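Scroll down for the structure; my scribbles are underneath it.
A protein chain is absent from this complex, but the other protein chains hold their places.
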Amino acid sequence: MTKNRLEAFSDGVLAIIITIMVLELKIPHGTDWASLQSVLPFFLSYVLSFIYLAIYWNNHHHMLHTVKHVTGSILWANMHLLFWLSLIPFGTGWMAENHFAPIPVALYGINLLMAAISYFILQRIILRIDGNDSLLAKAIGKDIKGKISPVLYLIAIICSFFNQWVAGAIYVFVALMWLVPDSRIERTIYDDNHSANLK
Amino acid sequence: MTKNRLEAFSDGVLAIIITIMVLELKIPHGTDWASLQSVLPFFLSYVLSFIYLAIYWNNHHHMLHTVKHVTGSILWANMHLLFWLSLIPFGTGWMAENHFAPIPVALYGINLLMAAISYFILQRIILRIDGNDSLLAKAIGKDIKGKISPVLYLIAIICSFFNQWVAGAIYVFVALMWLVPDSRIERTIYDDNHSANLK
Amino acid sequence: MTKNRLEAFSDGVLAIIITIMVLELKIPHGTDWASLQSVLPFFLSYVLSFIYLAIYWNNHHHMLHTVKHVTGSILWANMHLLFWLSLIPFGTGWMAENHFAPIPVALYGINLLMAAISYFILQRIILRIDGNDSLLAKAIGKDIKGKISPVLYLIAIICSFFNQWVAGAIYVFVALMWLVPDSRIERTIYDDNHSANLK
Partner (left out) sequence: MTKNRLEAFSDGVLAIIITIMVLELKIPHGTDWASLQSVLPFFLSYVLSFIYLAIYWNNHHHMLHTVKHVTGSILWANMHLLFWLSLIPFGTGWMAENHFAPIPVALYGINLLMAAISYFILQRIILRIDGNDSLLAKAIGKDIKGKISPVLYLIAIICSFFNQWVAGAIYVFVALMWLVPDSRIERTIYDDNHSANLK
């Protein structure tokens, strides 16, 4: 019951964040392709942020799937994650409106970094409660993606002051890295479920 | 459990898209019927997009009803569909603000086309996983509506550069085509449920 | 399952409508009580619309509680109701921004009237499917409130062209009429549930 409501609330917040972002796509005044082109930086930023939020929803979904006991610290670590994710539409809009100027690109990276850290904290807390033999511990394994991502965000933030396109390329790369299906993890979780169901 | 959360998230996003669109209905400054009339293109576009989103919700609902195993590819194909649907308020607003100018009308059709393609991809993936003997396969049958719609959108997109009203009429026609209850499909799904419940 | 998703989607849309309305409460520029006073018409209209939407959620909740079979016609009648409710923030904003000018006040009434009619249609369809001996039929009884409300809206719409304050008073009166707990209905539904649970 408790877990259901935590999931429902997180789903609600993520669904709203992902959809509210589209309000930054301001309707252009002209009616030709050129005026549509002025929306292009917004569109590209929107696609990137949409994918990031979708990845977070997806991973969050799998992680909470394994949780057995919802404690106060899980509730608050989850709120902390939602807080940083809720700022993504702002970061996306500032970056797009200024055609990927250095500081907005760096801020976008800081936002992604904070979200990654808060996700890591949430994961730590769940692991501490459910134990290292838990389903989640097995599923994550060495969590290489989770450890590389913050490092890459940090590199991108520094890069953005020299060449913001390199920073942008790193953001795209990290997104693609997560998009590639991590079949091993999914198998661990669902196999376990399956065998649990068979018992 | 997994399926419930996928449905809940999709419902959330669709509910927000359908409701956020109404924010494009800008409050007119005058207080007479004439100033209300200036909102008419927005109102008509809103009605059309509302119906399209309602149809998608309805069909999405029936399709997911038949899904047994939610895989990573279903999650991502679903996200892809939600992405294109999330752009409908933007397309609706641009079309309405410019009183159905050719390019905005064409873009609206492109948006509908992309949504139809992403829905088709999602359906394909579900069919591939659940098999051709599945409930969904039986329910869809030859899927004539699903195959005609993209063709009609394409024709409408081309039409919009010559006469945008013909394009608009095609959009209305496709919506009406889907609105007409497809009693055969509903029967297949619910009969099956019914007999399953009887067992 | 199907019913759950219909409820969840309706809840989502109603939650968004009720909350989006607050965005019409534009932040005043000054920092004194006078500038806060300029928000008063918005605040009063917001309170009224909030109560109306809360009543609709409440009644909708009780009505769907009794539904056993969700059919395509119920889905579409429900969408029709949500459509008219989704226009309430627009009507509220136009009425408030023009300090209750006649035509905006009339339009607000038309919106309420259409919502009432669409609610009535949804109720009819559910009754037709579940039968006149159904829980809903017993709970509604003669449905006096449901029959008086549209008549009062109509009177208010006509009034608004002569004296809009009379129209406003009627809107407030109808809201209060629904707010008064209808203990008989609640008892019918919950008693029945209770006795069902006891069996």
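What to note about this one:
First chain written, first letter: the chains are A, B and C, and each begins at residue 1.
Following the convention adopted for this analysis, a contact is a pair of C-beta atoms (placed from the backbone, for glycine too) under 8 Å apart; a residue touches a chain by one contact, two chains touch by 3 or more.
These figures come from a predicted structure and were not determined experimentally.
Panel shows chain A; residues 1-2, 5, 8-9, 12-13, 16-17, 20, 23-24, 71-73, 75-76, 79, 82-83, 86-87, 89-90, 93-94, 97-98, 101-104, 107 of it touch the chain omitted from the view.
With the whole complex as reference, residues 7-8, 11-12, 14-16, 18-20, 22-23, 25, 27-28, 31-33, 36, 47, 50, 54, 57-58, 61, 65, 179, 181, 183, 186 of chain C touch the missing chain.
Just so we're on the same page, only the chains that are shown with their structure count from here on.
Fitting chain A to chain C on Cα positions gives a rotation angle of 180°, stated in steps of 5. By the residue-number overlap criterion, the interface of chain A with chain B counts as different, with under half of its numbers used by both chains. A separation of 26 Å divides the Cα centre of chain A from that of chain B. Distance from the chain A centre to the chain C centre is 37 Å, each centre being the mean of its Cα atoms. Among all residues of chain B, those that touch two or more other chains are 8, 12, 16, 20, 23.
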